[in-house]
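All protein chains but one are shown in place.
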Amino acid sequence: MARREFSASRIPGFPTVAILVFVALYMPILMLVIYSFNAGDSIAIWEGFSFKWYPVAWNNEQVREVTFRSLTVATMASVIATTVATMAALGTTRRRRTGGQTFIYLMINQPLMVPEIVTAVALLIFFASIKVATGYQGLGYLIAAHSAFCIPFAYLPIRARLEGMDRTLEVAASDLYATPWQAFRHVTLPLLMPGIAAGLMLAFVTSLDDVVITLFVKSAGQDTLPTYMLAQIRRSVSAEVNAISTLLLLLTVILLTAFFLLTRKRD
Amino acid sequence: MKTTLTAIALLLGGTALASAEGELQLFNWGDYTSPEMIKKFEDETGINVTITDYDSNDTAMAKIEAGGHGFDLVVPSNSWVPIFIEKGLIQELDLSKLPNHGNIAQQWLESPYDPGRKYSVPWQWGSTGIAVNKTAYDGDINTSSIFMDPPEELVGKVNVTPEMNDVMSLALWYVGGEPCTEDTEMLKKARDALMEAKPKWQSMDYGMTEKMAANDVMASVYWNGAIFRARLKNPDVVYGYPKEGYPLWMDQVMLLSDAKNVDEAHQFLNFIMDPENAAMISSFARYANGIAGSEPFMPEDMMTAPEIVVAEEFQSSGHFLPTCSPKAQEYYTAIWTELQK
Partner (left out) sequence: MSAREEAETRRDARNTWLLSAPALVILTLAAAGPLLIMLVYSFLTPGDYGNVVWKFSTDAWVGTILSKDIFDGTYSLADAHLTIFWRSVKLSLITTLFTFIVGFPTAWFIATRTARTRTALLFLITIPFWTNLLIRTFAINQIIRNEGILNTFLIYLGVIDTPLVIIYSDFAVFLGMTYVYLPLMVLPLFAAIDRFDMKLLEAAYDLYATRLQVLRKVVFPIVRPGIVAGSILVFIPSLGAYVTPRILGGGRNMMIGNFIELQFGQGRNWPLGAALSVLLLLIVAAALVVYIRATSRETSNG
């Protein structure tokens, strides 16, 4: 067998699989975008083309409110979760194994280990007693709950990134009399960035998707987009939610494209 | 920095800050409250209404029982009313603040679950019957055998709504028993019949307005209003009233014991007992209301719908479900768990 030059970027089959994965990922998205233009009110039966669901969704105050609330909670929770997860990952990786590490590891992954409904009921009981005792019923509970279950989603990619990073550069930095903070800020953090970005994204979408815990923790007037939609399942989900999802998708794409173009200038 | 802090404080403080004008917190089933009706109420009274959704009676009660929720009004189904009363979760209404109370239709004024209607105001009512797609099966549809012993044509195409009380009652009537029975012979019969029928079902799911209309499901145990909406899209869908017995239900608005906006709540309750406003609720969610005189304000298609207006011949087999004893409830859940495994 003749030996061809090996290229990591050209392993046969890999690009095909990757392209198929991308196609499969976008199929349902395509469906939901198409049905947001449905003239009928159904997400299953096509009744012709129409723009009517966009003004309907836009003019529905409840839809606007729940969407904004979802984004707020997801932003705050994912930032908090990623910050504490990064610290925890730095604390538990590339160090001498000490007794507490397995415990910390299990604690951090605990939210993954029980079905959401269990945490949900436990939080309902726990938070309700705080709500009664303090009288505070604000969004803080939702943000705290979301931050907690987002931590493992942020932690694992960061840890995976950190585990394989060698210490040469950091050691070099401290040999050059960089303070530990400078070494972290200018060496470790930039190297860790892809892991942090992956963790932040995972945390954000995880928070954005949560139904069950939110359902049990929310107080009066604290519906999020998912709980609003879950409550519609028993009746019927209208194309209105497709319209709002499409708008959010559009917003995401615009933001990401802007980010993408802005960063290009720096290159 | 200061602005950021204020913004965060506002955000976290939530609704507490916005209560100058008077507010009302309504905890209701999702997609069940007419936005036009709420808007009209807000315009007339200046009270700001916030709606929060739930998707099951159990979740609603668990949250209310835990406390600290901030809700004023809740809308559970009739068989839950005695439980709410017994647990002390709701308070008696001040009838002097409800001049429209007399508008409640005569037949709903005396309800077994709330004698004298001291606690609850009707929101909407309906039935749980059987929807069939005529193109798949054109035999008698006014029978529970459609799902308890599906005809050849419907095997593997039947959906059963995952509502324990409705399904158990239908099954008990089908085998000749009564809902909430503690008669083990009857319960065994019902269980065996259900277990035998289950392999012939396609699913136990919600969302049948779409699925019946789209021909995904050919028959289903479901609620009348949803099937009415399915029929408007797909004329092949028909709704049957099982002659063995079928459940009637009514969702009730009730005032919570720890409500903060009691006056506003009474204004709202009085408002929805006005026939015109009650009709707004009905024309949005597509179920009948319990207010006399609302008919002239109802949409034409609802007044003639066989799903909404129960024909004389089917009326006698419809019954409101009683609140089961804990013992009967235990039998129910054991059978239900076995059925869903």
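Each chain carries a letter (A and B) given by its place in the written order, and its residues are counted from 1.
Everything below uses one rule, namely that a contact is a pair of C-beta atoms (placed from the backbone, for glycine too) under 8 Å apart; a residue touches a chain by one contact, two chains touch by 3 or more.
It should be emphasised that the depicted structure is a prediction, and the values quoted were computed from it without experimental measurement.
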{"item": "Residue, one of A:112, A:133, A:172 or A:189, that touches the chain absent here", "value": "A:112"}
{"item": "Selected from A:137, A:219 or A:245 as touching the chain missing from the view", "value": "A:245"}
{"item": "Given A:57, A:76, A:139 or A:198, the one touching the chain that is not displayed", "value": "A:198"}
{"item": "Touching residues (missing chain, whole complex) on chain B", "value": "56, 58-59, 61-62, 65, 83, 87, 159, 162-164, 184, 187-188, 198, 201-205, 214-216, 326, 329-331, 333-338, 340-341"}
{"item": "Contact footprint on chain A, counting only the chain that is left out", "value": "6-9, 11, 13-15, 17-18, 20-22, 24-29, 31-32, 35, 43-44, 80-81, 83-85, 87-88, 90-92, 95-96, 98-102, 104-119, 121-123, 125-127, 144-145, 147-149, 151-153, 155-161, 163-165, 191, 194-195, 197-198, 201-202, 205, 208-209, 211-212, 225-226, 229-230, 233, 237, 241-242, 245, 248-249, 252-253, 256, 260, 263-264, 267"}
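In this text, only the chains that are shown with their structure count from here on.
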{"item": "Residue ranges of chain A touching chain B (in the complex, touch as defined)", "value": "40, 42-45, 60-62, 72, 121, 124-125, 127-132, 137-140, 143, 215-216, 218-223, 227-228, 230-238"}
{"item": "Residue ranges of chain B touching chain A (in the complex, touch as defined)", "value": "11-16, 25, 27, 29-32, 35, 50-55, 59, 62-63, 66-72, 206-207, 209-211, 213-214, 216, 226, 229, 233, 285"}
